[in-house]
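A selection of the complex's chains, in situ.
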Amino acid sequence: MTIVTDALNPAHPPEPKPVSRRLVRLMRRPELGAITGTVIVFLAFGITAGNSGLFSMAGIANFLQVSAQLGILAAAVALLMIGGEFDLSLGSMIGFASVTIGLCVNQFGLSIPAAVAIAFVIAVIVGALNGILVVRTRLPSFIVTLAGLFILRGLTLAITRTITGRTQIPYITDGQEGSFVVWLFGGKFGAPVFAWLAAHGVIAARPDGSAMVQGLSMSILWWVAVTAFATWLLIKTRFGNWVFAVGGDDRAARNVGVPVDRVKILLFIGTALSATLFAVIQVLEAGSADTLRGTQKEFQAIIAAVIGGCLLTGGYGSAIGAMFGALIFGTVEMGIFYTGIDTDWFQVFLGSMLLIAVLVNNYVRRKATEAR
Amino acid sequence: MTETVPLIELRNVTRRFGSVTALRDMSFAAHAGEVHCLLGDNGAGKSTLIKTLSGVHTPSEGQMYVDGKPVTFSSPRQALDAGIATVFQDLSMIPLMSITRNFFLGREPVKGWGPARRIDMKTADAIVYDQLGKIGINVRDPQQAVGTLSGGERQCVAIARAVYHGARVLILDEPTSALGVHQASIVLRYVAQARQRGLAVIFITHNIHHAYPIGDVFTMLNRGRSLGTFRKGDISEKEVLDMMAGGREIRELQQELERFTKPGSGAEAAAH
Amino acid sequence: QVKKESDVRIVFVTHGQANDVYWSVVKNGMQAAAKQLGVKVEYQAPETFDVVRMARMIEAATASKPDGLVVSIPDMDALKAPVEAAKAAGIPVVVIDSGEEAVEPWGLDLFVGGGSEYDNGVKAGEIMAKAGVKKGICINHEVGNVSLDKRCEGYNDGLKKSGGSSDVVAATMDPTDVTRRVEGYLTAHADVTGVLTLGPTVAAPLLKMFSDAGTIGNYKIGTFDLSPEILDAVAKGTMMFGIDNQQYMMGYYPVVFLTNKAMYKTFPTSAVRTGPSFIMKDDAAAVRDLSKAGIR
């Protein structure tokens, strides 16, 4: 039986991975297109709005904050989309969580940490409910979570109005500005650095000499942390492997023993948690809540994930891509402002930029996949 | 050998899909150290039978036994956990995922502890490279997407996966259908090795030249019913072939096929 | 003269969508002033009611260092930090439409606007109560939008003063939705005689529905904001009133004031009141053409 010894030889080692192999793998990553798109967007604004303040420290802090909040959602949504599902109730969940915190603090007199904890617990319940409904009924998640969108938003409104008679809950953080939890979610970091930079004239200062930008929003750290966690989950863990499988072909995944239902339910809990994190950050930053918070965030998050290379059909995508998708979206959204274009044309511009970003993204990805 | 308790057994199982009855009052047993061939025409119910064994379908009626104990698998995972590995006819591969990720899907090797537990991708790649090399497939990169493989290469990955993970029962649904002569013979050798290691192998094929050499027991299906189970000693290759053709007048057909080989005979064959 | 006109740049950030009839007039005022003075203006607003996004827009405006910032403040908590940051960066801030309460405590420069949303609502309620309305409905086309909610709240309180009350009917901007929902609601609630809408987009289709159904005489109808159709209806008497905040001035004056501040350091010292004014039957015809031109 020497016939196929060469092939059967178990000592045959894997080919060594040359640098080019690593490069090829990198080129095939879903986020490549989004990164290119980001570069192009920055170039475009560099030309059209170069010295209008977009790339001043204040401008950067501004669009990073917008991107960061969206990015927190986009990371979770990217995971869910890779797992082959949608969560349209995301935006309503934000409103629901905001109001939960507001009511707990203002009406029930709880402390902010307790209110935040309650909001997260509720998120787990809502997410699990969404997930269980989807896996049990085998209905498309689009339609189940759409019902969730209406029900959650409606509950938010009805409960708030029943309890307070209004649709807005003010003064949530009053007198607690110094508390750790408020800082952790709604604060700023890097203040000393900025103060030093301003004092030495590196960045713009206010008339009183303090820095124009007093620190970066904590949401930026959360964004990075959530994205890193999601990426690690996707690439490095068994759970991540299952997410890809469940989205790629859930029947096949079930056949090889992947606990499909459990994976999906966990993903829905993940998006509900990200929505709540978003709500906590917004409430503690702004100090108020209202029943319309988070409206349409579900679509923005999906857009960011898609720009970032996620397939709508599931099974393909990355959290880092979603991060760049959020960055593109945030930069375009705020960047238009600096170009001085009349707001009547804002949406035309936004739509065109989106299209161009996705086209570039797609072109790059296709070229990269071909050239592997 | 048949006095031993079968590793896996179906008794009087019926399986319906709406008004279609794919299996009807079917009994079937597979023993350790035996290769059990399932034979039958297209649509006879072979795939339905093995899907029932591997937990994809539950019987509409009847009972399944593993090691003589009644079991009900509500998902393929439970079958896998009971040591039953299957190559499905449609392969159960995720085209967009890499070969390695597909290979270990559901049974990923992990390293590290607690929250740092992660897939050991290096080990996994090495195993995949090794296992596919054994079956005669030289993949350029185990991280390549399964969707870019040829039909036969994909089948080899599925077989290697089942063989690697198979613990007590190995079920193969037409594993050699898309394979070249070379790869097919390697698969047959795998089957022989698995039998040698004491596994029960259930093997579906339409190719008598694959079925007869390797099979110990043959079960014949027709329209969802069992036509009987035969041991190799009691039956010749010719008889098996007769059974595979569903009892139809196979000899005439073979004659006719031979006529094709004579040049110019096409005229007669096509006259009908 | 400190600065050339063409170097002056004034930014508006409001909570009203560019598509909104009311804010469209503000914008027209702003543009008219800019054209006359030769200065640059920009108008920014979120596409849906979203104070958090507004906060980011104010920050962006601050970063672009304009010569003046004009904002509306529908939520004092959410906008406090960015508005104060703008002020701290040395940018003069004028508040329009809503947020008069914030001007003094935050040290802002000026308020230009009419009565508050709530006050206008109260007044609408009072007028209708005087005309005999006991039970009214407030048709809210964007429930949760704080400034719209306040109008409905005020309306209810206005009616309450004379023992009446009102319900909110949730609707959208879609004419079919609005008319059919109101029709349904009125069928189920026969005691309603007062109808308050929060914009002409909603009021116009309703007027048509009532005329078609032949029930227009049964209801006292009033609306916030004006349009030619509304004014015609008021003139004809099918509608009671349209509430006009003369929001054109909210766009116009801040540009004038801030330009003067940037160029000559001159600035008014007290708030400018632009309303409210209730356009009733007698004055409707007079302002109709102005409305058609997007000024009222």
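In this document, chain identifiers A, B and C correspond to the written order of the chains, with residue numbering beginning at 1 in each.
Definition applied: contacts are C-beta pairs under 8 Å (C-beta built on N, C-alpha and C of every residue); 3 or more make two chains touch, one makes a residue touch a chain.
Keep in mind that this is a model prediction, so the values were computed, not measured.
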item: Full-file chain stoichiometry, since only one instance of each kind is pictured; value: A x2, B x2, C x1
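Convention: only the chains that are shown with their structure count from here on.
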item: CA centroid of chain A to CA centroid of chain C, Å; value: 34
item: Euclidean distance of C-alpha centroids - chain A vs chain B, Å; value: 44
item: Inter-centroid spacing, chain C versus chain B (mean Cα positions, whole Å); value: 73
item: Overlap residues in chain C, where contacts from two or more other chains coincide; value: none
item: Multi-chain contact residues (two or more partners), chain B; value: none
item: Chain B-touching residues of chain A, taken from the complex the two chains share; value: 4, 7-10, 12-15, 21, 24-25, 232, 236-238, 240-242, 244-245, 248-249, 251-259, 315-316
item: Chain A-touching residues of chain C, taken from the complex the two chains share; value: 18, 40, 42-45, 47-53, 55-57, 59-65, 75-78, 80-81, 85, 88-90, 142-146, 149, 153
item: Interfacial residue positions of chain A with respect to chain C in the complex; value: 52-54, 56, 58-59, 61-63, 65-66, 157, 165-168, 170-173, 206-208, 210, 212, 214, 282, 285-288, 290-293, 295-296, 334, 337-338, 340, 342-344, 346-347
